[in-house]
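Only one protein chain is missing; all other protein chains are in place.
Labels run A and B following the written order; every chain starts at residue 1.
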Amino acid sequence: MESFLERNSFFSHLYRFFDAATPSWLAYLLAASVIVFVLVNGLMLFTMALIYMERRLIGRFQVRLGPNRVGPFGLLQPVADAIKILFKEDLVPVGADRITFNLAPVLFIFPVFLSLAVVPFGERYFLADLNVAVLFIMGVSGLSTIAILMAGWSSANRYAMFGAVRAVAQLISYEVPMVLSLVGVLLLVGSMSMVTIVEGQRLPLILLQPLGFLVFFMAALAELNRTPFDLVEAESELVAGYHTEYSGMKFGMFMLAEFAASVVSSAIIVTVFFKGWEGPLLPSHLWFVIKLFVVLFVLIWIRATLPRLRIDQIMAFAWKVLFPLSLVNIAATAVEVLLWPQPTTAQIWAMVGINWGVTFVSLALWSWLMGPTLRPNMPQLLRGATTGKAA
Amino acid sequence: MTLRTEPVTVNIGPQHPSTHGVFRLRVTFDGEVIQEVEPVFGYLHRGSEKLAEERTYSQVITLTDRLDYVASMTNNQAYVLALEKLCHVQPAERGLYLRVIAAELQRIASHLVATGFLLQDLGAFGTPLMYCFRERERILDMFEMLCGARITHSYLRIGGVFQDAPEEFWPALRIFLHDMPPYIDEYEQLLAENEILVARTKGVGLLSQEMAIASSTSGPVLRASGVPWDLRKADPYEVYDRFDFDIPVGTAGDSYDRFIVRIQEMRQSLRIVQQAVDQLPGGTSVGKVPVRAKVPFFIRPPVGDAYAHVEAPKGELGFYLVSDGSIAPYRCKIRSPSFINLTPLKEMLIGWKLADLVVILGSIDINMGEVDR
Partner (left out) sequence: MTVALSAQEVGERLEKDLPGAGASWQMDQLQVRPEAVREVCRWLKVESGLELDYLVAITAVDFVDHFEVVYHLASIGRNHSLVLKTKVFGRETPAVPSVVEVWQGADLQEREVWDLMGVRFEGHPNLKRILTWEEFPGHPLRKDFQGA
């Protein structure tokens, strides 16, 4: 207890405040509740900020303004949207399985909040420091697949069913490279605790694990159902995918959970690959937030740029590209850890060089191997055809 | 052990984000693979051909605007040509050049819409669409200068055009002609070499040369399959024989070729517009040279029939007019490219996946106003 209080100043301040007036078990409970309350609402705020940022940025990407009417610079737009969505009629289709239908949004949103519990968002600021945090995040985020399947199946809508089936295939496939790409990190740091991972990074791990980062980032994009892997809710094919039949606040919960999942995933990426809260001069929370928004910006940038892949291409990408690449990464890292169990600074920089080399070589090799299947030859246009004669 | 599977029938449309209007496809899927397709038409049928029989010849021009509403200039052009053929009217020279300028600008605008929406169907979240619309907006602004309308122009009249281009039109056109080529290069760089786009469109929705001819397709769909059939070259109407331009032709006949052919055609259209501006009788001065031949207010063509066609952005648009000597057409048949280009749809779709369906449909570039008329 004491060591925990020492490492977690966020908690200990609150605990000491309540401990002065109440029995210690109640103080513990009250402090934890306050933190949970702050976290949940903080995540909501960040999600709203992300929605606003996404809409404004995509507006800029698309040579238009984006929302700018509600409040200064349209800042209150997410609030207006939330109010609108609250008052919308809540429809349940006639053929729907009511219990499953109503349960799905709830089940979809809670893993997002759960995985936030183990993310340290500042120096000595976190809710829990699990020693199996990475496993916990992976396990909990896998639950959303079930929620999507429930939503799609219970809607009694074929678009929704298509979306749900796609989701199951895609999300389960991408969990494999996602977990494997983190193995390199675990080998280097030697712990699954998020706090230890941050403290154990002598260099930001993106330098040491470029291949792992790439694979993790791609897999995270797929897990978040964002372009180019957004075929779970591909609006031009499946209308809205698994949540086609949802309206009102239930739809709002799906949207909220998806955006919140973007925030949480970015937070995990920042923690694991960008040295979490650590940074010079500025306070640690601010560093965390800055890094978080940089990652979110990249997510939005990708969304505004890329078209979508097809289901077979997505599956091929997971199993033929990301999966072997993550194995290459594990092998390279394992050899290095075996060679230099206690690396000096020079040895770490040697690792950086080797890993970047491995990344470039394996990427080149894979694009050479997979290129013909993914990119056929460019067409030859017959120019200068000037008669009506058929070629 | 084999899994017992059941085919699923899904109604794509009439209300669907990617059917480009109220089009409906009854599709049977085996998993994601298309087994059977049945297109259902008619949700936007307004009986344009019947309506034309109850209007005077000049009033029908406004009806043609509403066929392919993203390319009304060429619709006007086809109708007016058929009418001139029926009445043996020789249009004013300057009017013909203004028609060519308008029609080619319209082709660029229509191809921009087609390209933008194809990318939208591919899942590029609006960005390419907005870029394409940025340029289309300038064309629409120029149309507004020409005739005061942006979408339904009714700019063409029998014997020429409705009015001379105003003074401010020419500088706007000059700037546009200067700005547009780099934009087209930009599209080509951004899109044509995008790995995902190539992977999604290359080899998808193949249409062989024989099939394309046999099923009467026209326009970019036919040319992408390797047939250099462009009515501006094959059967030059108006003054198209005075311009120097190429016909881009694809080789494979897949969605990618159709997309590339459209981008190349925009370049050729710019060349034509530039030449038309250079050759324009009367130059850029306003109101010196007549733009419209003298025709009576109520046109009474001699008894007979006439068929005239133009190369509209989507293919061969033809009007078949039958006259009984009165002031209204006895029969006005519209040969609409969007409708007939859908003939080989089944052959193109079966065996592909749901995601390819929207791409193939987008690459054919249909407009429901024209399909259902």
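The rule we apply is simple: contacts are C-beta pairs under 8 Å (C-beta built on N, C-alpha and C of every residue); 3 or more make two chains touch, one makes a residue touch a chain.
Not measured: the values here are computed from a predicted model.
For the chain left out of this panel, the touching residue among B:H20, B:R292 or B:H309 is B:H309. From the options B:R200, B:R262 or B:R373, the residue with contact to the chain not on display is B:R373.
On the side of subunit B, touch with the chain left out of the figure occurs at residues 41-42, 45, 47, 49-50, 211, 213-217, 227, 229, 234-236, 241, 305, 307, 309, 316, 318, 320, 322, 330-331, 333, 335, 339-340, 342-344, 372-373.
Everything below uses one rule, namely that only the chains that are shown with their structure count from here on.
The part of subunit B that touches subunit A in the complex is made up of residues 8, 10, 16-18, 32, 119-127, 129-131, 134, 194-200, 202-203, 209, 213, 226-230, 233-235, 246-252, 256-257, 260-261, 264, 353-358. Contacts from subunit A toward subunit B in the complex involve residues 58, 61-64, 158-159, 161-162, 166, 227-228, 230-231, 234-239, 303-313, 374-376, 378-391.
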